[in-house]
Each structure stands twice: as C-alpha cells, then as structure tokens.
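The other protein chains are all here in position, but one chain of the complex has been omitted.
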Amino acid sequence: MSYFKKIFKAIHTLFQGMSVTGNYFFPNALTRKHVITCQYPEEPPVIFERFKGEVVMWHNENNEHRCTGCQACEIACPNGSIEIIWKWEINPETGRKKKAIDQHIYHLSMCTMCSLCIQACPTNAIMWSTNFHHATYDRGLLTKVLNKPGSKLMEGVEE
Amino acid sequence: MILTQNIFEYWTQNTEGWLYVLVLALIAALYLTFFAVAGLLLVLMERRVAGFFQLRLGPNRVGPGGSLQTIADALKLVSKEIFMPKFADKLLYKAGYYFVIIASLLGLSVIPFSAHFQAFDINVGIFFITAVSSVGVLGILIGAWGSRNKYSLIGAMRSGLQMISYELSAGFAVITIVLLAGTLQMSEIVEAQRDTWFIIKGHIPALIAFMIFMISGTAESNRVPFDLVEAEAELGAGFHTEYSGMGFAYFFLAEFENMFIIAALAVTLFFGGWLAPFGITDALPGQVFWGLFWFFLKVLIVIFVFMWFRWTFPRLRIDQLLVLEWKYLLPIGLVNIVLAALIVWQGWLFEPLKWLGL
Amino acid sequence: MSEQVITHSDIKFQEYFLNMGPQHPATHGVLRLILTLDGEEVVGIEPDLGYIHRGIEKMCEYDTYRQIIHLTDRFDYLSSHMNNEAVCLAVEKALEVEVTDRIKVIRTMMDELTRIASHLLWWGVMGMDVGALTTFMYAFRDREMINEIMEKTTGARLTMSYNIPGGVMFDLHKDFQKDVKNLIAHMRKVLPEYDRLLTGNVIFQRRMKGIGTLSKEDAVNYGATGPVARASGISCDTRKHEPYSAYNRVKFNEVIETAGDNLARYQVRMQEMYESLDILEQLVDNIPEGDYQVAMRNLIKLPKGEFYQSVETARGEFGVFIVSDGKKNPYRVHFRSPGFNNLNALLKAGLGGKIADLVATMSTFDFVIPDIDR
Partner (left out) sequence: MTNQELITYITAWNDDAQFSLPAETDSGIISAIDDLSGTIVNVEIPPTHLTEFMKRLQSDPELQFDYLFDMIGMDWGKELGILYYLKSTVLHHKIVVRIKIEDRENPEVDTMENIWKAAHLQEREIFDLFGIRFKGHSNLKRIFLRKDFKGYPLRKDYEDDYMIIRK
C-alpha cells in the first residue's frame, strides 16, 4: 500500500509546487500584478539619495568650488583613481603665493566607490552624485576633470 | 471548402505524372511552413509564459507586444556563423539535425488538425507516430557523437536511455485509448469521441493513461523535469553544445515541434481532437475553421500545462528517471491496459450524455 | 583468422576526464574542476583555481588599514559586510577602541540582512542548479528588498564598504526601521511559499536526500565551516562561541542538522534565514541612540603585534590575521576564507555521485569563487 501512498504523496507535492507558480502566473497574465522588473528606459529606476554613482565636485552659481588642493583624497584613495594637479596661485592683492588646484582628475574606471576620499575631505569639496549613466564607447571618457574650467576656490573655505 | 478524405487525396485526385510530384512537394512545403511558424510562435509563447511565471514580462520590445521577437531571433540565428569543431565528424555532425527535423515533420503529417485537414490519413496513424518519433533520438545521438564533445556525448547517451524507456509507457498509454476506440486511424479515433471524450468515457483507465502519457510525453520532448539531455546546469547545453546558428535553431525548433506533436496527440486521444465540447459549434457554418479553432485551443492548453511543468519543477537525475519509468509508469501502464480491456469488454463506459438520452 | 570471443572481462572500462569550468553554469563563476568520470559517476575531483586570484593579501601589504576594507568586499561579495566587519573588529581590537552600542547594533543588523540576502541568492541559484528555474526570480524579488535597504543606508547594493574602523560610514537611513519591519513581515510570508515550491517537491527531495553526504568526522577533518559543517552536526557558529558586535545580547539558535547530506545543508540555510529574521526582529526596535562613528585618527597605525579576528559570514567562519610592525601598512594580512576550506570538503563530498549529484552538492556548498581564490 505504501507504493500507492508514495505515488499520491509525490503527486500532491507536485501540485503544491504548481499552485505556487500558478498563483503568480494568472494574476500576472491578466493584470501584470506581480511583475517586478523595471522596464528601464520608459520607467526610470528608483535611485536613493545616498547612491554612490560617481564623485563630483560641488560648484556654486559663481563657479566656485571648495577644494583647497590639500590632496587628502588622493592619499586616501586605495586605487589611485584621484590625481590632483596643483599650481601656485599668486594673490594679486598681497602678492603671496598660494597652493590651488589646477585639475582635480578622477578616474572613474578605477574607482571602487569606497567613499574614503569623501570621508577624508576636510572641506567637503567632493561628494557623491547619483548619476549612473557611466557607459561610454571610449575608455578615455571615464577620466574626468572634476573642477569646472575657470572655477576658483570659494571665499572663506580655508579658515 | 469541401475536402474529401484528406489533403493528400484532395490535391492528388486528378493529377498524374510530374504534377503529382509537384503537388506532393507543395504539401511538404505547406507543412514545412507550418513547422517553422508554429515553432516560432511556440517559442514566443514559452518565453512569454515563462516571463509571467517568473514575475517578469517576457519579450515585449520587438513588434507590438513583443510579437516579432522570435522572428528577430530567427533572423539573428540565420545570419550567425555556422561553427563546426575542428575534429568533428562532418557528415554525422550535419546529418544530426536533419534526422530530428524529419522525425518531427513525419509525425506532424498524420495529425488531424480538423475534419479532413490532414496530410495523410493512414489506417495505422497512431502507430506511425510512435514509430517515427523514435527516429528523432537517432539525430540527437549522431549529432552529439559527431560533434566530439564529452558534454554532448553524455547528453546524447542520456537521451537514448530516456527515449527507449519512455517510448514504452507512452505506447502503453496510447494502447489504452486504442482499446477504447477500436482503431489505429487518427481520424476515426476522433470520430469515436463524438459523443463523449475518451478521458470521460474511459474514466479511471483513461485518466491514468492520460497522466502516464503526459509524463512520458514530457520526457519524450526532453522538457523539464526530464530535460537531462540538455540540463544546462550540468552539461552546459547538452547534445547541442557544439551547434551554432541554424544548426542550433533546427534542434530548438524540433524540440518545440515535438512538444506540439505530443500535445496534439494528447488532444486527439483524450480530448476529442477537433470536436467542439458538447458539439456547441456543430450547427455553425465553417466547420473546418471551427475544427481548427477547437483543436488549436485544446493543444495550446495542453502545451501550457507542459510549460507550467517546466517552470515549476526541478530536474530528475538519470537513474531516478529510469526508476520512475521502470518501477512506476510501466507496471501501472500494464495494469491499466488490463483494466481498460476489462472495461471495454464489459461495456462499463462512462457516457453521461447517452444515459440522459441526449 | 581465429574467431575472437569477447567476454565481459575483455571490455575495457575507461575512466575519462571532464573539464567542468571555468566557464560552466554550475560553477557559479570561474571555478574549474577536473573531474575523473566512470560513465556518469564522479571518481575524482581536482580543483584548478586562480582564475580570479587577485593577490589581495599582497595588495593589503601596500595599503593602509582603512584602504584594506574595500578590498575585503571583493572576497565573498555576498557577505561583504561581514568581511568588512572582520577587519574593522581586528583593527579596533588592536587599538583597544570600544565602539558605541549603536554601532554594534547597526553592524549586527546589517550582518543579518546580508546573511539573508546571501541565503536568498543561494536559494534561487540552488533551484536553478537542480533545474527549477523559477526560484531564481522569486529569490531575487525578495533579495531586492534587502538590497534597497542597503542602498538607502550605504549607497551601494553589494560591495558596500560600510564599515570603517571605529564605526560605520553613514548613519542609518530614516526609513531603515520601517523597511526592515516590512522585510520581516514579507519574508515570513514568502519563506513557507519557498518550502511549498521547492523544499517539499518530491523530485527535489530525491535529488537532495542522502546525496553528497559529509560525515561529522570528515567535515571536521576536511575543515568544513559554516552551514556545511553545521549540517554535519558540528557546532561552529562564531556568533555563539565568540560573540562579537551585538550578538551577545540577542537570542537565537544555532541551527545544527546531523545528516550531513544536501538536504541537511539546505535545511540549515533555510532555518538560518528564520533565525536571522528573529535577530532582526529583536534589534529593529532597540537601536540605541549614540554616535555612529568613534573618533579615530585618519591614518591608523596599529601597535606591534599579531591580531586575529573571525566572524561568521554567510558561508562560514571568515578570519582576518594581521601582523603589524607598527607602520601604517600591515606587515602581513592573511584572510581565512570559508569557501577555500569548504572546497576542500567538496573534494570528499562530491565523490561517488553522478555529475548531477556533484552539481547539486556544489550548490549546497554555496561557493563564491572570489572567496576561494582571493
């Protein structure tokens, strides 16, 4: 008798499994109720505000940034994805030389999104942006200069 | 459109000589077209159904509602390079997929799609299908052997085991119905169900036969839970590992065509083929159309059940597959034949409509 | 020409090699196993590793302690948070820094979330390996909820680098408690469904029961850890034996099965998900107030000495061994990865079955290949 009992038990478990998938299939086929995929270009994905997309440098409306060129981020970066090229800037009033950034180069292709540079920054000059459209046809385009051309240091950051 | 016995006889009744050959070729072309179109549609259906089972949408970009997706895929496969392994046996490698296609085309030729809509209505139709469907495995075997790949070979050997085993119980399930119908001719099996479908008329033995047929049918069409031939988690792609482009597409199409044949056979044997349920459309004009409509509706429902299996169950292991066949399906099938014979002999058929005097 | 009579003993049975991987659907990455087969039976397994070997131990010797952490994400990317935690705990232990309760609770909760996510992915892939393709999407649906919790708080979904020496990088997101409660309710609903879909299935039971058995003696001898060892009846949960973070203040059971076969490993992981949910439930309303970071020097220098810390990841006991010579870089860092030791146990457990059994056994071992290769 256990022979038949085994068969019926087996068939029962099979139908149990089919009921689970069936419970999803029919609502899906009729109303797309349980569909979880995101139809990407039409339906924009939900991006949360802390999403680590890429490192950007904050600029205000006068094209001023907060980066003093202290190179803390460059030292903190484990992959060498940040390079700062700095120059001596001469203050026209006092005539004193001052260190300032020429180019804040960021290699997105080498970045592992570990946040160490942003933690290390003493002046909160760089931050995460939630942009995730990184795909390019040229690897060179992934090397970015974070400070905008012609930008300069915001007043009062260094204090 | 009034058709005589079947398509073959209708077209060839007044032709002779080369015209006769031409007509034969035309019928073959018709069935080849059907083969391709049905294959494409079934692949589309499979993907869509799989999508809904898996909380996805399935193909929905190419064409309205994704309806042209498989055509795009087919075009891609046609344009792909046909790549042959260096040490492959060229003849066997190339012969493989022809065997598979020819086997399923032959099987297709005796399926009655509607009243008289059938290429050949030979009097041993059901026997013919069981015979030719075994040829397909030969294609798998030689294709895999010819491609000189261990994964292919393991898959093909599994396929051989599986086919030889499950042919038996599928055959026994068919014999149960043949007992009830008293004929091997496909069209007559359908006609015999005009009052009541065999699944109802034959009650217990027919139900058991139907379940056995569904299980062994799934096994014969190499689908989950019996897809050990491909078993992508174990063997990569199984017997068609080394095939690319159209070579792969032929195998793929043939697989879906086999599923169609199994479903069509199940419908013909158990669910009254092209007959409408309770004859509700018998009085309407366009009998051929209604026959096709009911036939394809039933076939699609059975195919859907196959898909439901596929997207729910895990895969069996090869020895468990054989245990299922030889320890469960085969003895049950044998007992079932005796039971069916007893029922036919004693006339214990379940015919509620007849009893009600309808 | 004499007539040749072929007897059974004349037929040569030849064993042959099958190259499983590095590109193979069941090896989940680039694990390469060279199998010796007799028909379909596996009679020999030899692993060939290194397809994703990055030499992280060497890389660590040139990095500061803060920079090591993001490398540990890349071992077992499914339990990246625990890997981070191991390094952070080791550094904190070396510097004798006591972190606040809030940090401990945050770390514990994140650990358990990661563990559930990892086990969910394992469940989905496990189903795929035995042929049930739908489990994958169901598991991913639920894992997505955890990933979103992670993304909201840490900004990343997988390689989070959320732990830093002396705390965590950001404070919890304001939705965190609500989301975790949602998750607990949802998971309690879907886990029985998983059982109905896969666990109870007769085919699945047949594929799992009595396959790939690893006896208790073998599990100990071959160095199995984590769920693999616990399925063989070894009590080896670091969370119980050497509680770190907030594990000493939560109640949970160490799931131990004794059969040691595939089904036991499967059940251990399924039960662990329930236990993790219990832990989350105990902590979600009791997150203490306080700082999420303890002030630490930017450039951490460890005192001279050797420091060891192990944590329980989703795959087993992950150990970090740091030798410091007082400089800003470690003298030597060694990572004891659970996958590497479990692979050793697979070499025993995988023998004797068919190819299909080996595939099922491999998926119950739940390998993450970067964890093996390091």
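Should a chain be cited, it is by its letter among A, B and C, assigned in written order, with residues numbered from 1 in that chain.
Operating definition for what follows: a residue touches a chain if its C-beta (ideal position, glycine included) is under 8 Å from a C-beta of that chain, and two chains touch if they have at least 3 such contacts.
Because the structure is predicted, anything quoted here is derived from the model rather than measured.
> What shown chains come into contact with the chain that's not displayed?
Contacts of the unshown chain, counting the full complex: C.
> Per the definition of touch given earlier, which of C:Met20, C:Val255 or C:Leu343 contacts the omitted chain?
Of the candidates C:Met20, C:Val255 or C:Leu343, C:Leu343 is in touch with the missing chain.
> Out of C:Leu49, C:Ile287 or C:Leu351, point to the residue that touches the absent chain in the complete complex.
Of all options in C:Leu49, C:Ile287 or C:Leu351, contact with the hidden chain holds for C:Leu49.
> Hey, which subunit C residues sit against the chain that's not shown?
46-50, 53, 55, 57-58, 62, 93-94, 218, 220-223, 234-236, 241, 305-309, 317, 319, 321, 323, 332, 334, 336, 340-341, 343-344, 347-348, 373
Just so it is clear, only the chains that are shown with their structure count from here on.
> Whole-Å distance, subunit A centre to subunit C centre, using C-alpha means?
Inter-chain centre distance comes to 26 Å.
> In angstrom, rounded to a whole number, how far apart do the mean CA points of subunit A and subunit B lie?
The computed centroid separation for subunit A versus subunit B comes out at 51 Å.
> For subunit B, give me the residues that contact two or more of the other chains.
Within subunit B, the residues that touch at least two other chains are 53, 55-56, 311-313.
> Pull out every residue in subunit C that's touching 2 or more other chains.
134, 137, 141, 197-198, 201, 203, in rising order.
> Over in the complex, which subunit B residues touch subunit C? Could you list them?
Residues 50, 53-56, 150-151, 154, 224-225, 227-228, 231-236, 310-320 of subunit B touch subunit C in their complex.
> Touching residues of subunit A toward subunit C in the complex: what are they?
Against subunit C, subunit A makes touches at 9-10, 13-14, 16-17, 19-21, 36, 46, 48, 50-52, 72, 76, 78, 112-116, 119-120, 128.
> Taking the touch rule as given, give the residues of subunit C at its contact with subunit A in the complex, in rising order.
Per the stated touch rule, the residues are 63, 66-67, 69-71, 73, 134, 137, 141, 144, 148, 151-156, 159, 161, 164, 169-170, 173, 193, 196-198, 200-203, 205, 298.
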